[in-house]
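Let me give you the structure first, and then I'll get to my questions.
The other protein chains are all here in position, but one chain of the complex has been omitted.
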Amino acid sequence: VEATTQLSYALDTFYFLVMGALVMWMAAGFTMLEAGLVRAKNTTEILTKNIALYAISCVMYLLCGYNIMYGDSINSVIPGISFLLGPDNTAEAVLAGDDDAPYYSNLADFFFQVVFVATAMSIVSGAVAERMKLWAFLSFCVILTGFIYPVQGFWKWGGGFLDQAGFLDFAGSGVVHLTGGAAALAGVLLLGARKGKYGPNGQINPIPGANMPLATLGTFILWLGWFGFNGGSELKVSNIMEANAVSMVFVNTNAAAAAGVLAALITARIMFGKADLTMALNGALAGLVAITAEPLTPSPGLASIVGAIGGILVVFSIVTLDKLKIDDPVGAISVHGVVGMWGLIAVVLSNPDATLSAQLLGLFTILAWVFITSLIVWAIIKAVMGIRVSEEGEFEGMDLADCGIEAYPEFTGSHGSGK
Amino acid sequence: VEATTQLSYALDTFYFLVMGALVMWMAAGFTMLEAGLVRAKNTTEILTKNIALYAISCVMYLLCGYNIMYGDSINSVIPGISFLLGPDNTAEAVLAGDDDAPYYSNLADFFFQVVFVATAMSIVSGAVAERMKLWAFLSFCVILTGFIYPVQGFWKWGGGFLDQAGFLDFAGSGVVHLTGGAAALAGVLLLGARKGKYGPNGQINPIPGANMPLATLGTFILWLGWFGFNGGSELKVSNIMEANAVSMVFVNTNAAAAAGVLAALITARIMFGKADLTMALNGALAGLVAITAEPLTPSPGLASIVGAIGGILVVFSIVTLDKLKIDDPVGAISVHGVVGMWGLIAVVLSNPDATLSAQLLGLFTILAWVFITSLIVWAIIKAVMGIRVSEEGEFEGMDLADCGIEAYPEFTGSHGSGK
Partner (left out) sequence: VEATTQLSYALDTFYFLVMGALVMWMAAGFTMLEAGLVRAKNTTEILTKNIALYAISCVMYLLCGYNIMYGDSINSVIPGISFLLGPDNTAEAVLAGDDDAPYYSNLADFFFQVVFVATAMSIVSGAVAERMKLWAFLSFCVILTGFIYPVQGFWKWGGGFLDQAGFLDFAGSGVVHLTGGAAALAGVLLLGARKGKYGPNGQINPIPGANMPLATLGTFILWLGWFGFNGGSELKVSNIMEANAVSMVFVNTNAAAAAGVLAALITARIMFGKADLTMALNGALAGLVAITAEPLTPSPGLASIVGAIGGILVVFSIVTLDKLKIDDPVGAISVHGVVGMWGLIAVVLSNPDATLSAQLLGLFTILAWVFITSLIVWAIIKAVMGIRVSEEGEFEGMDLADCGIEAYPEFTGSHGSGK
């Protein structure tokens, strides 16, 4: 094998690992975002959920998820099933001059993919926060990461029927974000709103999060991690064209997020009269979700517009869901579900290979698959072990009910107050 | 094109993107640092300012800043003006064997540069914290990032007259940090001190920050990001000499920061009798700012000395500014302005190409340009919409006045207290 082939393989592999490490960091981002947006009494529990869901995602994807998504399939709808990663014979294939040999380590690919699964699951934890039982949540996590996510992932990224139908989803506005949003919506519908969120006469009571700096930190972490999420999804960097493509993805990802912040900030200013920090944060995330389905083909100007529309959309979506009494403490369904759909549609604005019909096919397939299977799984868990904490547990806080450790034992005067 | 040219281009581009991602992370660092050093009642507002200024920086630099700084200029003093990035024809140029073809993606360069602008602007938000109106601040941000910064950036990094005069500023002790410090000083002079900071009989009242762990986290984030800031400013890594140079920059950057911590800690211990954490944090940043103008040519030992002097200087500067009743809640003017000047001068200690006269020319040019234009812009904003919140708003806190969301609603017993 020539030295340049070796170097190219090494550079692409290293690029995957660095991008994967950035995506892994998003787990911390979701954790901080959610910990900042819940009340103090539910903080330890959301922290526990987040680190545990990341761990479960890694275990389940190693156990079977990756193989379902990328293994030998039965046909373009039904994936195959096998357990644990096979031996890595990449090097033998490359060194033998095999034309089909991968140009980067398949273990690096696994690492990059596994952190995506965790991202999808992280979306759910925010939406069901402050009232779902810890162990019910973790049980759902096992099924989503080991089965629901990999199946639809196979349909698109594993070469299944959505891919064959021309559905485009560069880094996962649909495969990852809409999946998370749809699973969250199913959970929230079965779970109901937090006590006191919606008053008897139709009023909507704001329940402010306990720690805004944490929520902001989480958003910045996610923004940083997204360079890995989108940038790594180009899947190659080792020649001029690919290096330029990855650079374009970075620039557009950043531009969309920035435009999302400003659009959401201004929209909220007009609607509420104040500079609403949580809307600005959700605007950043909405911009990022919106550009994720196609961060390569737009110009930076168009990317800004795609992100800005995401930022506007998220404000209206959050307000609308509240009117529908769909209680989502962190806005995850709006940010990832609603804006994820916008991202899938926006692909047609710049990518000549995209068709609206294929995008809608992908959108509704993912939405239907994830929402229906999730609803079934949540319902089974509800029947078996219950999904909602007791009324007393909710009043006193999840931390005492599930974890036995307070998040801020010295800062909140009256422990377990309804505050 | 040969395979090695392709690989070299890809490696340099990837290096730019990774370094740029680290610099982007500094936005989170400034946010956490400032959020930790203000009082609880002004925290949501400083968070909002920081994420919004990052977003505005990205939009303005895309819209016109980058073109002013690096586009076709009229002469060595007056830059050109054009809007939005042109099409990326890097690949064509390289593949055509054009001798002037860039050796890395110009989009990667844009990404790296855009995060520098945000750094300069982040410096300002700390100095004017706890009393400046949000929208006045954001208006200034538009002008600084779209015009004031790019013009002086053109003078040095865009090949303008400061560059031609032999002024050296490797990664921006002047172009970035002194710029931020000078703009901040202009703002603070027009704005005045926080209520209660300086007593009628000359006493200086400490106003402790609400959250030391956040401030420390912010400092560590900045330290990490600085490896991208300085390391990426070598602009190339893909051969032996350049790889060694980037390594030297990393080692010296780290050494200067470490020495800055210890120098500031010991200086403060001698002066105040205590181990002052905020001085240690500012010492780290001062060490980093000091080495930024020349992190390549010093030995690690000399880099430590340059950083240590920065660490000592920052303590004296903070004390002195307080005596002058220039109220800077986070010490930004001292860290970035005063130590930035030291950094520019320190170049002559190790770089044989540097002259004191050229360094002073650059220093005073940047200082004068940024200070005067900023003073004018702040004055116009003051006349049009006012820059200072009402006395009641300041007493109750910026969070309620501007944002309507408290940062820590459950932790501070008496909301909006003067505390």
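Letters A and B mark the chains in the order given here, with residues in each chain numbered from 1 onward.
Note that in this section a contact is a pair of C-beta atoms (placed from the backbone, for glycine too) under 8 Å apart; a residue touches a chain by one contact, two chains touch by 3 or more.
If you're wondering where the values come from, they're calculated on a predicted model, not measured in any experiment.
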Given the contact definition stated above, which residue among A:N67, A:S105 or A:T297 touches the chain not shown here? A:S105
Touching the left-out chain: which of B:Q152, B:T219, B:T267 or B:T292? B:T219
If the hidden chain were put back, which of A:A21, A:I326, A:I345 or A:L361 would touch it? A:A21
From A:G97, A:G199, A:G273 or A:G404, the answer for touching the chain not displayed is A:G404
Of the residues B:S105, B:S233, B:N254 or B:T292, which one touches the chain left out of the display? B:N254
For subunit B, enumerate the residues touching the unshown chain of the complex. 2, 4, 7-8, 11, 15, 18, 22, 39-40, 208, 210-213, 216-217, 219-221, 223-224, 227, 231, 237-244, 246-248, 250-251, 254-255, 257-259, 261-262, 265, 272-278, 280-281, 284, 299-301, 304, 408, 411-413, 419
Touch residues of subunit A, complete complex, unshown partner: 1, 3-4, 6-7, 9-11, 13-14, 16-18, 20-21, 24-25, 27-28, 31-32, 35-36, 43-45, 47-48, 50-52, 54-59, 62, 84-85, 88, 90-91, 94-95, 104-105, 107-108, 110-111, 114, 134-135, 211, 214, 217, 402-411, 413
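Simple rule for what comes next: only the chains that are shown with their structure count from here on.
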The distance between the C-alpha centres of subunit A and subunit B, rounded to whole Å, is 32
